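The other protein chains are all here in position, but one chain of the complex has been omitted.
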Amino acid sequence: MWGPVLVAVFYLQRLAVDARRQHRTWRHLAWSAASAVMTTALLVLGSLLVYLFWYVGMWWMGVVLVGFGIWPMIASWTIRHVLVPLGAYRIAYYAAFGARPGKDVPAYAMCVAAWALVYDRTGKGEAWVASKRDARVPLGDAEVIATALMAVARGDLDIARPLMRSALLLEENHPFIRDLAGEWLAVDAAERGDWKQIADDGYAAAWPATPLTFFLEGVASRKVGAAGAPGTTELWFRWLAAPHRFTTRHLREAAVPPPPAEPTAAPAEEPELVLPPEKAPLPRAISAHLAIAQRVQPTPTALGATVRAWDAALSDGATHSWLARRALELDAPLGAVDRALREVALVVTDDLARIADAARLGSPASHGPIGDALGRRLRHGRLDALEAGFNAWAARKDDHVSKRNLGAARAPIDEWREFIALRDAYAAAVLAGGPELRRLAFPHAFTTGSNMAAWLWNQFHEYSMSHAISKWLLDEALAVGDTEAIELGNRNTSLYVRTRMNED
Amino acid sequence: MDKPLYVGIDLGTTNSAAAVFDGEQVSVIRNAQGATVTPSVVRLDKQGRITVGTRARRFVEQDPANTAAEFKRLMGTEKAIEFPAAGITRKPEELSAEVLKALRQDIHDQLGVPIERAVISVPALFELPQSAATSEAARLAGFQRVELLQEPIASALAAGWRADDDGAGTWLVFDLGGGTFDASLLETRDGLLRVVGHDGDNFLGGRDFDWAITEHLASRLSVVPRRNNPDHQAALRALRLAAEDAKIELSRGEKAQVALAQPLSIDGQDVDVDLELTRGTVEQLCAPLVDRALDVCVRLLSAHGLAPGRVGKVVLVGGPTVMPMVRSRVAARLETQIAEGHDPMTLVAQGAALYAATAGLDGRAAQVAVPAGRQVWLQYPAVSADLTPHVVGKFVGDNPPAKIKLVRGDGAWSSPEATVGPDGTFLTSVTLLPRRACTFAIEARGAGGEVVNVTPPAITIVQGLTIGDPPLSRTLGVALANGHVQVYLERGAPLPARRTFTHHTVETVAKGSSESILRIPIVQGEMTQADLCRLVGTLDIGGDSIKDTVPTGSAVEVTIELDRGGRLAARALIPAIGQVFEHVAHLLVPDAAPEALDAALRDLRRQLMELRADAFRHGLGHVIEKLDRLEARMSEAERDIDAAHGGDADAAQRARRALLDIDGTMADADLAKKWPELDNEARRVAISASSTVGLHGTDAERSLLQEVLAAMDKARKEKDAAELERQMRLASRLSGAAFNRTPEAWELYFEDAASEISRCTDLPKANRLVTEGKAALDRGDTTELRRVVKALWALLPEDSEARRKAYDSGVR
Partner (left out) sequence: MHELKLEDNPFFVLGIAADASRIEIEREAQKLLGMLELGFVDAQTYPTPLGPRPRTAELVRAAVAALRDPYRRLVAELWARHAPPAKPAEPPPPASTAGTPGLRDKLGWGR
């Protein structure tokens, strides 16, 4: 009689754990509580039974019960609080098999092993986990998240962040692995103080909510003053439900909503540098240039002002006559004045383009010689960079005809990283260059991207990856209104994507 | 010997020379035969014994197979020179090392001092592999350290040093060597020599004079030997040596007899040679060549805003300038006087010796001196144009003396007492006597005023003309993925030099994959397009050497360093993974197989014809003129390729470089006509897109096209080719999208794709698709036809040309 009850309670506990992942309301807490109650009940019942079996001499039944009944409930806790901190990646890998019944358990095991690498002091684990990852084709979210965790273990956080986030693009979805990714991203953002990012992710429900993620999202939405932020009591409950309560208590205490913004407050731009009005145009331009070059975050206003200052300086009669006089005194060759003005215009444009690129600023609205040259330089620089990247990516498809003879595709994860890097570069260029650059950049990205998506789908059966590329191309096609690309994108993205989670 | 010994060596194509400067006088070293020049000829006999110089030159005619000459032109190439009698081969730098060894021995014999450091002159336009080979030759010859100096700078320094009138003003060095011509415009002011500009012709030299005379003589023989016939080479060689002798004889006399003791064997026949040659004939033959050199000079002057007659004087350098005709033609055309009193054969070596002094490169072996007092490290110019240069010093060890003073050797001047800092450092200055070597005794005193003995006890500084660091002869940079060059070190940059730039990768380098390579190609040349520059080295970062995958767009900090010996080093740091890569694969000058040269010439001729036709069509007069000049250069290159077929490796190298130059000029011409073509194409695209989108497009497409057409107009007005091309692509896309809605579109695409199936990567599959397509066409099944066309497109290879042109660069 106890058997069916145990199985039913066990099933309900799993349902509760899975259900809380879906919710970011009081239901999360309710399901957490329900799962906690059932876990406790099961542990008590299970322990009693084990004791009973031992007492009646059926110790082997006790062992079976511990393996199949108790371990699945304590495995996650043991992995998180014991095996990962010890860096025991192999044990964590095998222990994970019992922790998650259901489809594609090895994926979870691999990610747990990658997580344990973070505390592995031997440095030998990476190759072991990588071999597990490389044995799994086609690529899915688990492989991407495991690779990101391996980058975390190496300390390459700048590589890990975009990679971890890129798992969202893939059709294959392991909820219990995305738990890990979402939590890591939230904890990492909290360490950096990027509360807005956590609040945005929470609002978009980008990742499934673990108790810790849910708590950090609560803190974040209170800190940024987001609508629907939890009250003190709810936050207190969220904190109670999450692990590491001792560490996170000060976050809870510090989660105070910001004071209401003054209606008259100026936008959060750095104050503009005020130049002495009596300065001649050339010193003014140089001072403005120095000021923008030294800013931590140059603004479009500052860039526009610098461009205007240079346009005024280079067309100023005083600059020309000074140059002509000095050229004569120095016995400079004929045409030195014009050449010098051209050279200054060129270096100024180059340097402003470098500043604008680093700060992801668009072309300035100013339309003098420097303004126009800078606009052209920025647009072509960004488009050239994108085209070079997309060309190099697509060239691999035909590498057997090129001199380098690289052979076929790279490891799936490297193909993915290539795509992610290109997509990010594209997004950054579009952000800075606006809709016009987006329209110019799209045709080339579309041609190369579609070819690669088709190649990966047809030749390598990388369905998830290919689907992600097609989906991105479709989004872009919609943004620029390219009807032919939209048609193709719709056809490609409507194809059924077979993954490990949806195959029978 | 107390005096320093600054050694300069002119390692020439035909002759070499050495000179030493002792701080006061420059003297030319004589060889064992008493001559100031040593022929750059090396012979290896059956026993493997090496003979160098005049004695070896005697065998050029008798035993040409085992006697090598003019190997300098092959420096930096992989070409090994065979010596069949001894059964061994030698690289060009090994042969140059033999010449350097002989010169080094001559210096030792004459001065009794072993020499370990020297300055060696190289042609102005030597590329890095050639410079590096010269440094290697010096190392093989036993030199511990050498610096390289461009020949025109050396001759200018020597000529300027001797100028009695302080040499102020602008002057020209006319350096007609064995194989190259260099013209340098110089300026001296305040005792400082500056190279204002340089021009030259890499394919013009005394050899061309000899060949002109040789071909004239050959044409007068009963059986005419040909340069492209390997069996005629021995006869031509003998005739050329006789022509060379006759040319020298005609520098003095009016007539010369060209007679060979042995008859020449041509096509199995014995042909006697006994011909008379007059000075007039030789002048007539050589005049066009001299005029070509003078054209270069006039071009150089006008590039710097100078007309003939505005140059103070002309210094003549090189053997062929001894000809009276050369001197008179130069003086007449440039309307100036020829500087007298210089030996054109040894001027370069003398200049190199003077430069060794400027660089403080004492040639004597370092002596281990026993310190006789407090040791002090000193920094001062061995030669200074400044009359009051600084002397900087630092005492070695703790408790340095408190004061220091320098007293000039003539006792007429002493410096004020300089205070020595607690760390032993001090700074003072000295006063020199104009154009003299001055010795200064170093007097140091302790805190209590007691005299402290110092090592070295004295220093010598020469006042005279100086020049800065040797400039880089050709611009050095990194080829980028878009086919352009990022310049690191510009021509004229002082050496040694180092520069760092940050690039970004254009593709992911996968960890662990030996096939995945990030390539950083290092190129040398003045063109902005990478394929027109010479690839001199590559820095390859393989996937198997990185600790993590490097994604697209990652930063790569590349540093390029170049020392004075032309040695290149490069370093790439990838901050994302914190790894540094330093291994540069140095490339040699590529081998020039005559067949490859033939093919390259054919290709260039074809391109020339196309360009000419286009230029006529667009009425581009200046482009046509440029192409005419190129055609003349091609004919010259063709002659060299003929000679290459006859086994002349040197002519092959000349032809290779000429073809590269022609290619570069052609690219310029191509650019000049590109805009009108693009402009026309843009009009065509605009008209076609307007009509197609108007008929078949959606409202959104029509409004988008209006924006694109406006942008195209703007780009055309601004002559912004890149922008215009991009907008055209957009217009074509809109037009294509609209056109694709018509059923006939896919029929047309199918026909196009089917006509190109020979280029498909999988021919059987392509054939099958074409059959399926035809069936679909017959059925009128557009959906199926569309599928077939797309499958066919996927089988067509993409253009790998762009990638080749960027030397497979992985950075932008």
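Letters A and B mark the chains in the order given here, with residues in each chain numbered from 1 onward.
Going forward, contacts are C-beta pairs under 8 Å (C-beta built on N, C-alpha and C of every residue); 3 or more make two chains touch, one makes a residue touch a chain.
Values in this document were obtained by computation on a predicted structure and should not be read as measured data.
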Selected from B:Thr425, B:Thr455, B:Gln579 or B:Thr698 as touching the chain missing from the view: B:Thr425
Residue among A:Val84, A:Ala142 or A:Ala167 that touches the chain left out of view: A:Val84
Sole residue of A:Val144, A:Leu251 or A:Ala305 that reaches the chain not shown, by the stated touch rule: A:Leu251
Contact residue for the chain not shown (choose from A:Asp18, A:Asp200, A:Glu234 or A:Asp351): A:Asp351
Among B:Val113, B:Val224, B:Ala493 or B:Ala721, residue touching the chain not depicted: B:Ala493
Touching residues (missing chain, whole complex) on subunit B: 189-192, 194, 377, 379-381, 384-386, 388-394, 423, 425, 427, 466, 468-469, 471, 486-487, 492-494, 496-498
For subunit A, the residues touching the chain missing from this view: 80-81, 84-85, 115, 118-119, 152-153, 155, 183-184, 187-188, 190-194, 212, 243-244, 247-248, 251, 280, 282-283, 286-287, 289-290, 293-294, 322-323, 326-327, 330-333, 336, 339-340, 343-344, 346-348, 350-351
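Definition applied: only the chains that are shown with their structure count from here on.
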Inter-centroid spacing, subunit B versus subunit A (mean Cα positions, whole Å): 48
Subunit B contact footprint on subunit A (complex, rising order): 151, 154, 156, 158-159, 333-335, 372, 376, 379-380, 383-385, 387-389, 391-398, 400-407, 410-411, 413-414, 417-418, 420-422, 424-425, 436, 439-440, 443-444, 451, 454-455, 481-484
List of subunit B residues in touch with subunit A within their complex: 304-305, 481-482, 504, 506-508, 510-513, 515-517, 547-549, 551-554, 576-577, 698, 700-701, 704, 711, 718, 720, 722-723, 726-727, 729-730, 733, 736-737, 740, 761, 794, 797-798, 800, 802-804, 808, 810, 812
